[in-house]
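Just one protein chain is left out here, and the rest sit where they should.
So, chain A:
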Amino acid sequence: MTNGTKGGLPRRAFLAGTAAATGLLAAPSLLRAAPEAIKIGLIHPVTGALSYSGNQCRAGGEMAIADINAAGGIKSMGGAKLQAILGDSQSKPAIGASETVRAIEDGAKGIVAGYASSICLATTQEAAKTNTPHVVDVGVADSIMERGLTNTFRFGPGYGKIARDAVTSLDAINKAAGSPAKTVVIVHEDSAFGTGTAKLLSTELPKHGFKILKVIAHPTPMRDFTNIALQVKAANPDIIIPANYYNEYVLFARTIRQQRIKPMAIYSVLGGAASSYKFVKDFPEAAEGVMDTNHWFNPKSDLAQERKKATEAKGLYYTYEVYLTYNAVALLADAIERAGSTDHAKVIAALNASTWDKSGMPYGPTKMVKGQNTGAQPVNTQVQGGQIDVIRPAQFAQAQVKFPMV
């Protein structure tokens, strides 16, 4: 005698069998519903001397991951979600390298790092050992992209491009006003970024008829700019070009005002504060009229304006660290999407072939040459009436250039 039915399949056994069969049939779709998360290493200097910028970078990267996940993840991989592996380089290249190794061992399929050029040099080199795709978020030193590392990509411009554009723009602005400015003083911080920029400017500006009266270097941090301001005052240049980090930029600009130095323009190159909302809000008088050549979003892009609002809703300023890191992560995610895989070689090939245009930046679609996005460019901004407006190139401009300031 069988249990429950005569000569047929017992009812309980039938039900259990049906349930099991349903389960088995449903299993693949369930597995498809939860594909394995794709890990991305975000390595930034969130502690140490560069912590403000590092934290802004981290915020930008995390926002990009949240937005991509909210939009359905990586669709070509069954909607796989992105997951951040956060690393702190402590503002030191050696720790940056160590954190990169950790992230890769923890399963990171791509790295976005490391803000400062010296840290980027270490993280890209470390990621290259496993051919892990690495997108540099900010690091502007040209040497990062000139080492022949095939895993390394940069979405933003390097300082060679930035400095050359800065010179061309200054020349155009000056000529449009009837060439009133003839002399320049450069004040720069003495690490890689400031020194490299000053060197390029010192070579390029004389080609456009500008006379360099003085090039003044200073360390970071620097607590008092009075002596430097007095040297500038004695030189009496038509244009002052500062290239330094936020705190030093603010101090220098304030000291210039205190010493009643009134050049035709303060024209920065990658000015640490010149294109900073914080600077404009906290020191509106010192900021007024300051021009800058810097990373900036396309103010006419709805996408950029949406991201700006979302950033401000989090209580953060929409600084270059935020949108450059956001875009570095989004660029990497786009490559994984197109590759349909996290295989390093496939993702690298996808990055090389990238024509991504969802950045909200004034770049156009990406075009990679030896890892560098050749479409990337800086823009000129000017503080006018307490607002930071784009003044060049014309297609992105929100306001007319005000030059000379006095």
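The rule is short, and it goes like this: a contact is a pair of C-beta atoms (placed from the backbone, for glycine too) under 8 Å apart; a residue touches a chain by one contact, two chains touch by 3 or more; residues count from 1.
Following the convention adopted for this analysis, contacts and distances are computed from a predicted model.
**Q** Looking at what's absent rather than what's present, what does UniProt name the missing chain, "Amino acid ABC transporter permease", "Tol-Pal system protein TolB", "NADH-quinone oxidoreductase subunit B" or "Phenylalanine--tRNA ligase alpha subunit"?
**A** UniProt lists the chain left out of the view as "Amino acid ABC transporter permease".
**Q** Looking beyond the chains shown, say which of A:Arg164, A:Lys199, A:Lys346 or A:Lys367 touches the absent one.
**A** A:Lys199
**Q** Thinking of the whole complex, not just what is shown, which of A:Ile68, A:Leu82, A:Ala97 or A:Ala350 touches the missing chain?
**A** Counting the whole complex, the residue in contact with the absent chain is A:Ala97.
**Q** Looking beyond the chains shown, say which of A:Ala37, A:Leu86 or A:Leu303 touches the absent one.
**A** A:Leu86
**Q** Tell me which residue among A:Asp67, A:Asp190 or A:Glu288 touches the hidden chain in the full complex.
**A** A:Asp190
**Q** Quick one: say which of A:Val46, A:Leu82, A:Val250 or A:Ala304 touches the chain that got left out.
**A** A:Val46
**Q** Go through chain A and note every residue touching the omitted chain.
**A** 46-47, 51, 54-55, 58, 86, 88, 90, 92-94, 97-98, 101-102, 104-105, 118, 121-122, 125, 129, 141, 143, 147-149, 189-192, 194-196, 199, 217
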